[in-house]
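To start, I am sharing the structure in question, which I have written as structure tokens.
Shown here: the complex without one of its protein chains, the others still in place.
Coming up: subunit A.
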Amino acid sequence: MKKVSETLKTAALLFVICFSLQGFASSDEDQNLSVDTKDEVDAYITHHIKDAHDFHLFSYTSNGERKHVGFPLPVIVWSSNGLATFMSSAFHHDDDGKVVVERNGSSFVKLHSKIYELEAGASQVEFDETHHATNAHKVLDFSITKSVMGILLVGLFMLIVFSSLAKQYTSKKVPTGFGRVLEPLVIYVRDEIARPNIGEKKYRKFTGYLLTVFFFIWILNLLGLTPFGFNVTGQLAVTAALAIFTLIIYTVSGNKDYWMHILWMPGVPVLIRPVLAIIELAGAFIIKPFSLLVRLFANISAGHIVVMSLIAIMFTLKNSLGVVGATGLSLVLSFFITLIEVLVAFLQAYIFTMLSALFIGMAVAEHDHEHEHDAQGHELPDTEDVRGDFI
């Protein structure tokens, strides 16, 4: 195991070095991408928030040439002529649809971090007045983008770390080393998230999913705070996939009582029941997953935007505060916001997992308990019933 991880480390290092060197070689002459004005800052932040097709570390200007350091990532797209694959370096860091790459009989351009395929016969992109491409359409993009790379790295990291923790238990009762840090986290998710929300009898079946999601989101959130600039959990597609997993799990494992409470709510007048059913169906299939995906996406994106905006104070307030003042203010503010973001990284992972557990718990809850009745003989809700109102 140790040998394998050593080898993996070496391979990863070689990979990074090779592509970095290649990155050094690539440069484009005409663009000046320095970021000074407010518009440029906005554009830079927007660009960062989006997924990227190459791994960009930093840029610098030497001899009037703008050089980018980083490494390209594979582009895999499904075009009208079938699958096309090439390295993202083919675009030469162009993001405005100027460089046309021809592969497999199709022409591709990259426009605002998206790959477009030119209509047949077109040799370059034409824009309408709102800067939308008129003669190109988006393609289904399965590229190993920066986000996919982040997912792969985190997935690999989780597999190595947690399977080695699992292996420790075969030889000893209490893990040592890094496992001693991981074990309380696993127990925390099991005892504070899965067990109380799903219930003692059924929590075990869902704990695997909850643990995976918790660590996946948390590590990716933390990765987003590093200067590598991953923004995986700030991608709608990623949070949507996570939310849909939860949706599928609680829909599939919902018991008779759960569907009863959705479709034909007991204890209310019959005429209201169809209305309630509509509301409950909307809640189960739209509101719950939507709240999950938007909360995570918005919090992480907002965090990235705030941190980058505070860093940008350095440039935008340079004239009014002076270089030292603007830099100092920017450093102090972004330092504290980053600290808060570290908390948010955990909090969002916790909330996502907690709510997933809660939704699953509501779907599998046993309603065999007797309701208390008030003086008029109406059922009184108990904690189990009103839990949903507080979400």
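We take it that a residue touches a chain if its C-beta (ideal position, glycine included) is under 8 Å from a C-beta of that chain, and two chains touch if they have at least 3 such contacts; residues count from 1.
As a convention for this text, contacts and distances are computed from a predicted model.
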| item | value |
| --- | --- |
| Listed names "Phenol hydroxylase P3 protein", "Multiple sugar transport system permease protein", "ATP synthase subunit b" or "Succinate dehydrogenase iron-sulfur subunit", matching UniProt entry of the absent chain | "ATP synthase subunit b" |
| Touching residue (missing chain; options A:A84, A:I151 or A:L247) | A:I151 |
| Chain not shown: contacting residue from A:F58, A:Y169, A:F285 or A:F336 | A:Y169 |
| Contacts of subunit A with the absent chain, listed as residue ranges | 50-51, 77-78, 114, 140-143, 145, 147-148, 151-152, 155, 158-159, 162-163, 165-167, 169-170, 173-174, 183, 186-187, 190, 204, 207-209, 211-212, 216, 235-238, 240-242, 244-245 |
